[in-house]
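Below: one structure, written as structure tokens.
With one protein chain held back, the other chains of the complex are shown just where they sit.
All chains are identified by letter, namely A and B, in their written order; residue positions are counted from 1 within each chain.
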Amino acid sequence: MGEAIAFYTLAALILGFAVLVVTARETVHSVLFLVATFLFVAMLYVLQHAEFLAVIQVLVYAGGIVVLYLFVVMLANLKSAPEAHEDPRRRDRLGIALAGVVLAEFVAIALYAFTGPLPASAGAAAAVGANNTEQVGWALYADYLVPFEVASILLLVAMLGAIVLAKREL
Amino acid sequence: MTITPAHYIVLSAALFAIGIIGVLARRNLIIIFMSIELMLNAVNISLVAFARQYDHVTGQAFAIFVIAVAAAEAAVGLGIIIAFYRNKETVNIDEITLMRW
Partner (left out) sequence: MVETVVIPLVQIVIVLFGVLTAVAYLVLLERKVQAWVQVRLGPMRVGPHGILQPIADVVKLLIKEDITPARVDKWVFTLAPIIVLVPALIVFAVIPFGTPANIFGFSLPLYISDINVGLLYIVSVASLGVYGIILGGWASNSKYPLLSSLRASAQLISYEVAVTMMLVSMVLMAGTLSMVGMVEAQQSQGMWYAFTQPVAFAIYFIGGLAETNRAPFDLPEAEQELVGGFHTEYSGIRFALFFLAEYANMIVVSSVATTVFLGGWLRPFPGVEWLAFLDIVPTWVWFIVKTFGLLYLFLWIRATLPRYRYDQLMRLGWKVFIPIAIANVIVTAALKVIL
């Protein structure tokens, strides 16, 4: 019962702020609504007993990536929304219709396949390491070690790429 | 009313659809990038819902990798935006159409 209230509240807030991200006039307001969306998604993770992922979401997404977006918005000084003229070749309504079709398809699949209740998380606590962080740690370092190392190389390459792209002269 | 995985998947699909609308309907490049981040978050929500359903932490590990890739992509994408803005003074994607000007 409590979980239902929490889920519906969080879902409404997430979707509400996401719509505001996409429709805000000022870019800085959009960025702020994105932070709010990420924070509520982190709360949703806590609701699903994924605390480590929730804190990582706040730390990396809300505290890192969106700060980067905010820096770019300020350095580029984009105060006015540059949507003055419409491009006649753009098809907005087709885009929205396609999004609606995708949404309907996902909803149909979900209702067809996943309508059983969620199992209680008592099973997870009985597994090795009662702690969510420990379990995720074991998964990352034991089962998925190679993707972990590849992800670290990816981040190194991204860091180098970002520095080279943003430098004034090479 | 019990919350089934279907609820989380519907939420994830709705968030994904909002992200798609943002990418297709807005012309500001930064808003488009932020809509891509919304789509990645939608995928993360459904991954965590699956992890909960099958009682296996793999979904959450996968979600961590998605976050890492999103960080890398945001860094490089914003670097490209800055480099472009320095040359052409715009972030409207309808004007970023020519290789030389």
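Here is the rule we use: contacts are C-beta pairs under 8 Å (C-beta built on N, C-alpha and C of every residue); 3 or more make two chains touch, one makes a residue touch a chain.
These figures come from a predicted structure and were not determined experimentally.
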item: Left-out chain, listing which of the shown chains it touches; value: A
item: Residue, one of A:Gly64, A:Gly95 or A:Pro147, that touches the chain absent here; value: A:Gly64
item: Residue among A:Leu32, A:Val102 or A:Leu154 that touches the chain left out of view; value: A:Leu32
item: Where the missing chain touches subunit A, by residue; value: 26, 28-29, 32, 35, 51-52, 55-56, 58-59, 62-64, 67, 70-71, 74-75, 131-133
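Assume only the chains that are shown with their structure count from here on.
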item: Centre distance in Å when subunit A and subunit B are each reduced to the mean of their C-alpha atoms; value: 6
item: Residue ranges of subunit A touching subunit B (in the complex, touch as defined); value: 3-4, 7, 11, 14-15, 18-19, 21-22, 27, 30-31, 34, 37-38, 41, 44-45, 48-50, 52-53, 56-57, 60-61, 64-65, 68-69, 72-73, 75-76, 78, 81-83, 87, 90, 92, 95-96, 98-100, 102-103, 106-107, 109-111, 113-119, 121, 123-124, 127, 132, 135-136, 138-140, 143-144, 147, 151, 154-155, 157-159, 161-166, 168
item: Complex interface listing, subunit B residues touching subunit A; value: 1-28, 30-31, 33-35, 37-38, 41, 44-45, 48-49, 51-53, 55, 57-58, 60-61, 63-65, 67-76, 78-83, 85-86, 90-92, 94
